Every structure is written in C-alpha cells, then in structure tokens.
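Missing here is one protein chain; the remaining ones are kept as they sit in the complex.
Right, subunit A next:
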Amino acid sequence: MPVHLQGPWNELFGRLGLLLIPHYNNPVIFFAFMLVTVGGTAVLTTLTILGRWGWLWRDWLTTVDHKKIGIMYVLIGLIMLFRGFFDALMIRSQQALAVGPNSPGVLGALHGYLPPFHLDQVWTAHGMIMILLAVTPILIGMMNLIVPLQIGARDMAYPYLNALGLWLTAVSAALVMIALFVGDFSHAGWVGLAPLTELAYSPGVGVDYWLWSIQIGSIGTTLGSINIIATIIKMRAPGMKWFRLPIFTWTSMATSIIGLTSFPVLGVALSLLTFDRYLGTHFFTAGLGGDLMMYTNLFWIWGHPEVYFVVLPAFGFLSEIIPTFSRKPLFGYTTMVLASFSIAGVSWLVWLHHFFTMGASPKVLAFYSITTMLVGIPTGVKVFNWVFTMYRGRIRMEAPMLWAVTSVFLLIIGGMTGMMLSIPAINYIVHNSVFVVAHFHNMFMVITYAAFGAIVFWWPKVFGFKLDERLGRMFFWLFSTGTALVFLPMYTLGLMGMTRRLDYISHPSWWPLLLIELCGIGFYLVSVFVFLGMIYVSYRDRASNAVTADDAWGTSRSLEWLTHTPVPFYNFAVTPIVHALDEVAWRREQGTLDRQPERYTDIHMPNNTGMPIIISGFTLICGFSMVWRIYLLALVSFIAIIALVLIRSFTKHPGYVITAEEIGELERTSRPHRQTEEIENPVSMGTGGGSMPNHGAPAARHPDY
C-alpha cells in the first residue's frame, strides 16, 4: 500500500471495512436509500412483469441510434436534476433551521439536522451533480437528438462511440448514487478545493468517489465532443453549407470545441490529485514543494470554459425557439455565429477571475477582469438579436416561448451581476459569498429555462405528441415563482455579507430571507410533481395531443422539421438537398414542403452493439474498486476494458441495409396524412396517426454485436 491510510485496509476488500463506522444509520440517508430502492425495485419489477427485458436490451441498452441515445442522456440528466434538487432542499432546510446559537440540533448535529460532515457532502454532491450530471447530459442529449437531424445526417459520425459516451456518463452518475449508500461523498466542494482534497484533510473515500466519478464522466463527455465535431464537419447533407447551419448546430460545434480542448485539462488536474492521494506525491500540498494554486488554476482552466460549454447550447435553443414562435428568421444570423465563437474563444482566457483574492499583481487582475467583461459584449449582442427577432414578428406565447423569453430576462440579470463580479474591487467583497452563488445559479437558470423550453419544443419531434399546454404553463409559473423566491433573497443575503457553504448561521438577521428561500424551494418541489403530471397526462392523452404534420408548430424553420414527426429510425427516407438557411421555411414559401421523393435508395445502418454498455460496466467496477482501493479487482477490470476495446477495434461491423422497397413501404404506412394535411393548420385533432413511434428497426435487423 503506497500511502498511509486511516482506517482498515486489506488486499481483498480494500477499505470496505470503513463501512463499519456507525454513522450509516442516519435516517436522512435511510430515507434516500428507501426512495432509491423502492423506485428501482418498482422499475425492475414492472419490467419483469411486462417481460420487457429483451425489448430493453435490444431496443435501448444496445442501441446506437442517436435519437435514443439522446433520450437516454436527457433521462439521466432529469433523474440527476431531481437528485440535485433534493440536495438543494436539504441545504436550504438545514440553513433555515440552523440559525443562531439557540437553534436546536438533532441527529448528531449541534444545529439543524445535518452535522457539517454530512451537509458538506450534500452541497458538494449538489454542485457536481447539477453541473456535470444534470445540465451537461441534458444538453449533450439534446445535441445528440437534434444536431444530426438539423444537418440532414443519418446518424452521428461514430454511433458506437456515441453509445460509449452515454454509458460512461451513466457510470459517472452511478458512482455518485452509490456514494449515497456505500461510504461517503466528498466534502470539499464540487471544485475539489485543494488542499482540502488531500488525504490529510479528507481521509475517507468521499473525495475518491468524486474524483473517479468526474474522471470517468469527463472521458464520456470528451468522446461526445469529438463525435459532434466530426458529425458537423463530415455528415452535412448536400447543400448544407457552413453558413446554412442552424444556430443550434453552430453552438453545438462551439461547445464541442470547448469540450474537446478543456476536458483533457481537467483530466490532468484530477490525475495529479489522484497521484497525491494514491501514491503520496505532493503536487498540490504545501509540504515538499507542491502548490495548491496550481490545482486551482488547472481546475478553472477547464472549469470556466465548462460554464460556456453549458451555456452556449442553451443560447442555441433560444435561437431556435424564438424565431419559430415569432414567425420570423433569426435576426443577425452571421453576428450570432460570430458571437457564439467569440464567447467560446474568450472562455479560455478568463479562469483567473475565480480567485482574484489570491493576491496576484494588479496587472494580472486587470487582464482577467477585462477578458471577463469582454464576454459580456457577444452575450449582449445575442440578447439584442433575440429582441430584434421578436420585433415586428407574430409572437405566440406557447410554453416553449414562455421559457425562452424568461430565459432572456434571467440572462440580463445574470449578465448584470456577472459584470459586477468581474471588477476585482467588487469581487473582493462578494467573492465566495452567496451573491456569487446567486449569480451562477441565475446563469444556470438561463440554461434550465432554455432547456425546458427546448424539451417542450422538440418533444413532439421525438415522440409524436405535444406536451400538455395547461400543465406546462402551470409548471412554468410554479417553477418561476420558486426561482424568484430563492434567488432574489440569495442576492440580498450576499450583499448582507453571507458566505456560501455555511452549516450554521450565526447571524439571526439573515433568518427571514433564509425562510423565504425555503418557501421558494417549496414551490420548486410542487413544480416537480406538476412536471411529472405533465408528462403523464400528455402521454395518457397522446392520441388527442398527437401531431399529424411533420412541423409540429406550423412555423418551424430548420431541417429537423422536414422529416416525419416522430422521426423514423433512419431519420430521412432520402437525404434532403438543402437550398437555404432556414430550409423548412424556404420550402414552405416555395410550396414544396410536402413534396415526396420520387424514388428511394438503399440505406446503410449501423448494427446495435452491447459493447459500450459492457465496457462501461467494467468501468463502473474499476472505478468503484479504485475508490475503495481494491487494487486487484481494479486491475482485472481495467485489463478487461482494454481487451474489450481491442476486440471491438478488430471486429468488422458492416451494419445492415434497408432496401429501397422497405423504405417505400415504411414511408407509405407511416405518413398517410402526408397528402391531405394543410400546412397552416398542423395541430388539427382527431386525424389519427397518434401511435407511439416505432423507433426500432425490426428485430431481425439487429444481429447482435
């Protein structure tokens, strides 16, 4: 064993002896455990009773279809969003309870119901989950779903790699969830505050869970970025010139470039930390020559681009939703592309603003202050472009537009506070305060609002029916009330001087605002149920909510609305030829939107493969055993991963062919409405066609991996 560890260790079971430490009987953890166990058992039982295991394996777990992978990404993101929300609920309730020296304490805490040891894990998990396992998968999922359709591609450039990226993200999420019950999670912040993450200050397995989870997940994200870039460069339909790419595709491209260039830096930072914790090196400890600020630099060289990694696709959503519901082209398309890439470009130059207070020289501070403010210029331009897109339009305030417009409002407030934080003289007084927390949550709300808008917007494209508008609006208003009640008091508390990450609130004057925040969390909680209700009701009434035209909103503009709604597994029966920037809008004007292809050609499709999920399974074992330092098992599973990757690399995977006749048959049976439907009235009820999409190819077309 290379480093001295507190607690038991042996070759066979590693540090699993740590589980005997008695705090695992905590009712809070028990409740979470019951929630997950009951939920998981219910899902597994349902699958068994319905006999859907084979279906699950053939149609979903082994799929390489970008749409299904996208759906699963979004699903992982939504589940983790719920988990992260629960963490937020615990943080807020603890802080509201633990005010003043006379506040009571239960469950081993002096104040409130969570001792610092536990609460610190909760907010660490909250941050990491929300950024890396909720927002990121939802955005990558949407990119997966939409980008190939927007550029007229059959699939991603590397379907197998795409599945691998998904399952590695799932492993990352699984490790965090396992940490809930088996051992602890990190208490050193989602950023991994060095040297708090070093073995001396965090002797348990928590930091290791955090480390391996991020490391594995970020490999998945990097693979995803490579895939998106390759897809956009190589898979565009004929006529889809660079400056005919929809803005969402452009922002996906910018995002993926950020991802590809910044995630490896994170990988290096985390690897060095791993060496410190496992091998006893001193990269980030003050003793023996290390420098903790080196970690902070490396982390934020990734961390700040990551912020734009998640915000750019959200800007892309807004740029698709707002023109559609304004019945106008996007204002300043070229400028929008330029702005996106400016933001991406500047994102690499701003990281030091995360630690203005470390005592760097005025010149260094000035450089990073100004680069940070520069980001405000293209962002401001985007806001103006959206406003001028709506100007002289015909705005329909349906649910996606409601989310989008609010998102722009939030962006204005977030931009304002961001500019405040970028001035070092101000940053000195608000750094690490809840003002900063309110600012970046504000920005994440921009993303969340855009993402919810996007989910409602593209839902019919994927599933063939619209989401219930009434419940959708109710969800929006409840969620927005929650946002206002949580984040306005949080900004105020920041100006009162409240620091982030407090377990115990020693100043009773903050209490009223903390209680208001708790009320806001209550609204969020109700909105979660309304969201679930919206999904349920929309599915129940899918026949009447069904979309019978390909263009669900009647005024959509980009290429994804050209193919069927819902999208068949082969995307386009015939690869479309692109004539204009907003192809669907152009064809609508030309009156050629409904033109049928004259003849079909054979389509070559990739085979499903179980390899990604199997490799990821071994990765999970490898990660888990590294966390608990069961080195033997880790080695065995690592060898298995390498072997499987090699085997796959030498396997010929020719895919299969759907013949032209089969396509013709599928097209005739799946779009009977095609000849009769009026373009202007796409949502007419009761014309049938409300069946669930047949995403899968016939089973016979899936020879195994």
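Just so we're on the same page, a contact is a pair of C-beta atoms (placed from the backbone, for glycine too) under 8 Å apart; a residue touches a chain by one contact, two chains touch by 3 or more; residues count from 1.
What we mean here is this: contacts and distances are computed from a predicted model.
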- [ ] Look at the options "Sugar ABC transporter permease", "Cytochrome O ubiquinol oxidase subunit II", "Succinate dehydrogenase / fumarate reductase iron-sulfur subunit" or "Acetolactate synthase" and return the one that UniProt uses as the protein name of the missing chain.
- [x] "Cytochrome O ubiquinol oxidase subunit II"
TODO: Identify the residue among A:V182, A:I426 or A:M474 that touches the chain left out of the display.
DONE: A:I426
- [ ] Write down which of A:M34, A:I370 or A:A543 is the residue touching the left-out chain.
- [x] A:I370
Task: Option from A:A230, A:L349 or A:V383 whose C-beta touches the chain left out - done: A:V383
Open item on the list: One chain isn't shown here. Among A:I233, A:L495, A:I577 or A:A643, which residue touches it?
Closed with: A:L495
Task: Touch list for subunit A against the chain that is not drawn - done: 6-7, 21, 23, 105, 108-110, 115-118, 120, 187, 189, 193-196, 200-204, 285-288, 292-293, 326-333, 335, 355, 357-359, 362, 365-366, 369-370, 373-374, 376-377, 380-381, 383-385, 387-397, 405, 408-409, 412, 415-416, 419-420, 422-433, 491-492, 495-497, 499-507, 509-510
